[in-house]
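Take this structure first; my questions come after.
Every protein chain but one is kept in place in this view of the complex.
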Amino acid sequence: MNYILRRLLRAMLLLVGVSALCFLFTEMAPGSFFDEMRLNPQISPETIAALRSSYGLDQPLAVRYARWVNAALRADLGYSIAYNAPVAPLLWSRAKNTLLLTTCALAITWLISVPLGVWAASRRGGLVDRAVTLASSFVISVPELVIAVGLLALVVRWRILPVGGMMSADSDALSMLAKLKDVARHLALPAFILILCETSIIVRHVRASVLEVLGATYVQAARGLGMSQSRLLFRHVLPVAANPAISLLGFSLAGLLSGSLIVEVVCGWPGLGPLILEATLSRDLYLVIGGIMFSALFMIGGNFVADMMLIVVDPRIRKEGVDAR
Amino acid sequence: MGSNLATNLPANLSNSPGGAFRGDLSGVNLLRVIGLSKQYVRGGLWKKRVQVAAVTSAHFEIARGQTLALVGVSGSGKSTVARCVARIESPDAGQILVQGTDIARLSSRELLPFRSGIQMVFQDAVMSMNPCFSALEAIEEPLRIQRKAIGNRQERRDRVGRLMIEVGLSPDWMDRPISNFSGGQRQRLALARALALRPRLLVLDEALTGLDVSTQAQIANLLLDLQAAHQLTYLLISHDLALVARMANVIGVMAGGRIVETGPAEQIVSNPMHAATKQLLASAKTTAAKFAAITGAPS
Partner (left out) sequence: MARDHLIRVSDLSVTYCADEGMPIRAVDGISLEISPQEIVGILGESGCGKSTLAGALLRLLPPGAKSEGGILFRGLELMNLPEAELRALRGREIALIPQDPALSLNPVITAGVLIGEVLRAHLPLSAAERRQRVKELLCEVGFDRPEEIYSAYPHQLSGGQRQRIAIAQAMACRPGLLVADEPTGKLDATLQSEIIELLSKIRQQHGTAILIISHDPAILAGFSDRIAVMYAGRIVEVGSSAEIFGRPLHPYTQALMRIASSMITSAGVISRFPAIAGESPDPGCIAEGCRFEPRCSERMDVCSQRYPQTFLPEPSRLVNCFKYGE
């Protein structure tokens, strides 16, 4: 129990740290939302100053941060200047889409990576192993952006899938089932790109950790006692290999998130990615901070889930938890 | 757990009350340890701290050129004493007097001049040296750290070559990577490295454990030869009382983090007082008896 509490506390501290850094960096970044307005002779400096103070931007950094934290605790992440709307609902409407994309990609990535990695490792040097190693190193060596743009071009040229947005223009008229299908077809391309990039990394890690455990003395010893190959793999190797793999889950979420920001922009998926990009370019302060906080929340949440899974899987960590009582 | 071993027994039953042996060790003590204690804190920032006493109030002294052996079962705290004496760890309490200077609380900067006087050799020579190093690099490493790796290339190679000859290795192997040396040879390398700084005290932490019997004999002989040649003082850590009894002048028996009995080797073997000593001795004697029975009377 204590272990979980400690993890939660750590997660909170992390969020505080991230938000503080965000404020600091946005403060240090040159320019502000009102720079363009200043160039416009029709808007008087007084108006701009009034606008600034209405958004609270004339206050010192510490005061702004304190206000923001205070509001954030009540789920209010400030006000977007560009959209002229509260940040939280704005972000949430986009975050839902990002969440849909990343969780789909995450689930499928792991569904592919684990069996493939285990298969490759158990037949080391075999055809599957060599194919997996070769293909994954190819995908890893090509930048995500290039893969995304390349696949997009292919899809557009061959008209395999709809591109841009998350549903067709006429989707309102469709039945529930057809609607779902429509979303899935829009989701397919960005998800595929993410899965491809992420799987190529995860599968290598899974393979490596299974290989390491397969070579361990206790696996050799179990072999010497006549365990069958499949029993050995599933009962003796996988539970041990799961530990590094689960720790990786948290990291893979980070990879997916940063990847999804790029992929969303390229494929026109209406997620956080395009929103944060726009907000950054227009220096829409609170929207940027809110977007980053959302991403941080996802990641910390993912790591937390991974930690919880580790407790279930690894008795050594469970023991540590008991000790701390 | 083991501390009740010590308390159960009246102190006067021990060979030397108080645990410190003050015998006929002529001359100045090279090393004198007074009230050494070390606790490990488990836990950390978020976890409840639990203090585990590894060593409690250890006293002992070693005269120059002599060997003191600390024996005990694993977990009895003997390695912690070794690590504190070599100042790889800092003791929580007590004094470690090296020729009269207390090094127990010196900072790592202040320790540097003393480090060359005390060197440590570990059980696993492979783990204590970077496997990518060549023999030359491994032996020269402490010289480099102490900024004593002076001279041109040939002088440095000569110096390392002499050290290798001294521990019974051919200087021709100077450029071989450590991974190419056998277990016994690696232990020799570790000794050459420890000797590079011309120390007065060698802390040998299970340095003979895990070696083949014939290699053990070779390394033990090498240690004895080096001791005679350089007036070296040894703090020998081992779980093997029988072997240690043949190499050490004084034996300290550890149990539960305390030195429960100290005395000259012959006395410990012939007249053990403490239960822990008797237990260690019993298993050694059983083996010796079996061996004597089978070698003495072939059927």
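For clarity, chains are labelled A and B in written order, and residue numbers in each chain start from 1.
Here, contacts are C-beta pairs under 8 Å (C-beta built on N, C-alpha and C of every residue); 3 or more make two chains touch, one makes a residue touch a chain.
All figures in this text were calculated on a predicted structure; none of them were measured in a lab.
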Worksheet, complete the sentence: Sole touch to the unshown chain from B:A245, B:I259 or B:M273: residue B:A245
Worksheet, complete the sentence: Where B:L197, B:L224 or B:A275 are the choices, the one touching the absent chain is B:L224
Worksheet item: Which is it among A:A135, A:A222 or A:M309 that touches the chain not included here?
Response: A:A222
Worksheet entry | Absent-chain interface as seen on subunit B, which is shown | 73-74, 182-185, 210, 212-218, 220-221, 224, 228, 239-243, 245-249, 265-266, 269, 279-281, 283-288, 290-299
Practice prompt. Spell out the interface residues on subunit A facing the chain that's missing from view.
Written response: 216-228, 231, 235-236, 239-240, 243, 313-316, 319
